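Omission of a single protein chain aside, the complex is shown with its protein chains in their original locations.
Order of writing sets the labels: A, B and C. Residues in every chain begin at 1.
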Amino acid sequence: MPKKPPKPKLPGLLKGMGVTFNEMTQTIWPGEGAKRFMQPPSPAKGAATVQYPHEKETPPTRARGVIALKEDNCTVCMLCARSCPDWCIYIEGHKEKAPPRRPGGKERTVSALDRFDIDYALCMYCGICVEVCPFEALFWSPEFEYSEPRIADLLHDKERLGEWMETVPDFEAYEAGSSAKVKKVPR
Amino acid sequence: MTALTERQQLAYANAQAADGRVNLEFETDEGMTLNMGPQHPATHGTLRIVVKLDGEEVISCEPVMGYMHRGYEKLTEVRTYPQVTTLINRIDWLGSFANEVPFILAAEKLMDIEAPPRAQWIRTVLFELSRIANISLFVGDMALHIGAISAAFYAFRDREYVLNQIEAATGGRFHPNFDRIGGLKDDLPKGWIADTKASMEKIRDFCDEMETLVEGNEIFQARTRGIGVIPADVALAYGMTGANLRASGVDWDLRRDQPVGLAWNECDWNVVTHPDGDSFARFWVRLQEIRESTKIVDQLLDGLPAGPIMAKVPRIIKVPEGEAWVATENPLGEMGYYVVSKGDLGPFRVKIRTASFNNVAVIPWVTRGVYVPDVVTILASLYFILGDIDR
Amino acid sequence: MEETPEAPEVDEARQAVIDKLTEELGEAVVGSHIRPGDDVWVRVTAESWRTAGLVVRDHLSFRAFEYLSAIDWLPNPYGKNEDAPTDPRPEPNTDIVTGYAGGDTRFQVIARVQSYTSKLGLNLKVDLPDDDLSLATWLPVYAGVNWHEREVHEMFGITFTGHPYLQNLYLPGEFEGHPLRKDFPLLARFVKPWPGIVDVEPMPASDDEAEAETEEAAE
Partner (left out) sequence: MSAPIFGIELSYWQETVLRSVGILAAVLLPAGTFVYLFLFKMVSFMQSRLGPMEAGPFGSMQLLAEVGKFLQKEDIVPERADRKLFKLAPYLVVATVLLVYLAVPFGPQMTFVTNFDGGIFYVLAVSSISALGVLLAGWASANKYSLIGGLRAAGQLIAYELPMVLAVIGVVIQAGTLNMSGIVSAQANGAIFGFDGLGNPYFFTQIIGFCIFMIAVQAELGQTPFDMPIAESELVTGYITEYSGLRFLLFFIGEFASAGAFAAVAATLFLGGWAVPAAWADLDSAIFNLLGPIIMLTKMMILGGLIFFVRFTFPRFREDQLQKLAWTVLIPISLANILATTILKVAF
């Protein structure tokens, strides 16, 4: 059955003030115990906030910041454009001749990319395209500082997506007990 | 006449229609109609409450919704299963991983697939993490509505640790999109369990702090005890669920009473109820529930089984024909999906039963004859989210 | 389609619910389906909808109300708008195939109630003929049904007789049409062409060589 909340001995009002006072001293002199008061007050270390333009917080490696495209892996199979819920990937390609794999082999026809735009104004960062790509051409990178004054500039073309490629971090190792194997990012 | 394009005129007429429909000034001779309008600090989002006041006492009030209706049930008709998963974690965007789980479980029930144990345990851990993130914001938010500004900042600060853990594992803080039919998209990164345990420690300190700062405060108790009392049978008739129901004394928790295929029965935790059914009881029950959730997360992380993260599932998923209903105990209450599938790529019809829709329906009943500040207290204690109501 | 539970083990708790209902309502119970150990569906006639609610609440201890909604069984005539604008529109099939517990009309109202004592859930379905889409309101049975019925009214066009304030819940006042009906077009998908249409233009080589290329590339 529910236990009644314990009757506060000291009136609750004063204990409440104790909490905020404690938080204030914790921010000004962060640390444990009485010796923290000896050090000089350093609120910058005690506060939980980050002064953004001067200090930057690094997002975790799996953060979905922006999609990077490795162009030569892409075979214009259009799977990503077809499975995108927001219809925000626009792809155009053409077929062309490619040198045979083995010397003396037959010329191969390969489809090459003309246009691969992702409209980040529409994209909801769900990650279906990265997951569904069978040829490992799309990767997530935790970059997030690409806001634009004009919304039209949020349409990143093929080169821009290629530039994001080097900001893609390697995949992390998995927790103990997981049987998944770590994938490699084709550099 | 400015060269308004035809589309602008259409938009303007539509806006007028939207306002015209709801500009129901009660033709009252005595009371004053006050619009706690779609843009108001007390409504979590765009809920509009048209209150008829006599001085400061509420005679009657009519919640008006629809300002945030995104038409999810219509959108699910034209989308495939993975696309619907990304859609539905935007319904209750505070506890968003918890939205995906019932839909995925319903699809798995139709396909008779069982996620491997490791996936089930990690699903339960992430479910409880999103509950903690959601309800700890409630604790700060309720204190804010009653006037204590600092409590809200502590809530936001300590909630960040949990959101960072969710982002480290799934990639998204609010929209993880991590659940797949048959398991999870990926496994946990190295060192995640240790960090999560540390964040659980911080959340427990947060609970103690809130207990002294807010719950022990006589003014807070004076403002919430006995305000907005909802007896058990009214709660049942309105279909209220979750902490609002348990605060009215009904001992019902889907995690224990209707096990769905997640790992809640693997660890011992208890369901917290409170007999009073007033705003204080709802606050008190939710504060204890955060502690229970931290206990669950710790126990599950200790005994996490090894193994695969994803069952054998074809790459292109066609769910066989049939209908399935799965409901889980979401942070706001019971959230359920009634999935009707006709065997093609996407569901044929998805009925989304959200907790706040029923929890908010009780407002006209419970705010009869209360003062204006109490309307805000009751709204804060019912803790709804507009995405839940408007879908 | 009537799917008898092929598993020999009959879920007696849910079977008892159905038997109690048929005993109370007589032949008003026109269809039922059990998925053993999971869920139970019962379909009643439209006239007995209110009495079925009262029986379920009082005699069968289903005191908690979950939701009330409707299903439009007509297959989506527009498809997913994911077909190329050039090729002809696929001819929409209009055969109504309803789900569990049968039923033959296009619109079906479904309600779910929960019992906290017997820990069972029950789905109640009712068929509504196309010409008169009206049903008795459940407001005296469950107070929480008020908004659900208003939503079903504005989304499907089903009127609930006896409901005091059947106004639109989400949509503005002068909104014509009922969005959740399958024949209501999803305009967002008509306006914008689908970017997923494959338009990789073939090789500019001479024609016969091109045919050879395309077959070879096709397999």
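What we mean here is this: a contact is a pair of C-beta atoms (placed from the backbone, for glycine too) under 8 Å apart; a residue touches a chain by one contact, two chains touch by 3 or more.
The structure displayed is predicted, hence computed values, not measured ones.
Looking at the complete complex, one finds that the omitted chain is in touch with A, B. In the complete assembly, the contact with the undisplayed chain comes from B:A143, out of B:L47, B:V64, B:L129 or B:A143. Looking at B:H40, B:H69 or B:R204, the residue that reaches the missing chain in the full complex is B:H40.
The chain not shown here is touched by just one of B:N164, B:N217 or B:T294, and that residue is B:N217. The residue touching the chain not shown here, chosen from B:W121, B:Y154 or B:Y337, is B:Y154.
Interface with the hidden chain, as seen from chain A, comprises residues 13, 16-17, 19-21, 23-24, 26-28, 43-44, 46-49, 51.
Taking the whole complex into account, chain B touches the unshown chain at residues 32, 34-35, 40-42, 56, 143-150, 153-154, 157, 213-214, 217, 219-220, 222-223, 371-376, 380.
Assume only the chains that are shown with their structure count from here on.
If each chain is drawn as a node and touching chains are joined, the picture has every node linked to every other. Centre-to-centre spacing of chain A and chain C amounts to 38 Å, using the average Cα coordinate of each chain. For this pair, chain A with chain B, the centres built from the Cα atoms lie 25 Å apart. Touching two or more other chains at once are residues 83 of chain A. The residues of chain A lying in touch with chain C in their complex are 76, 78, 81-84, 87-97, 109, 111.
In the complex of the two chains, the chain C residues touching chain B come out as 38-39, 41, 63-67, 69, 71-72, 75-76, 80-81, 97, 99-100, 110, 112, 116, 119, 121, 123, 142-144, 146-148, 155, 168-175, 179-180, 182, 184, 186, 189.
Only residues 14, 17-18, 20-22, 65-66, 69, 71, 73-75, 77-78, 109, 233-234, 236-241, 250, 252, 257-258, 321-325, 327, 334, 336, 338, 340, 342, 346, 348-349, 351, 353, 357-358, 361-362, 365, 390 of chain B touch chain C when the two sit together in their complex.
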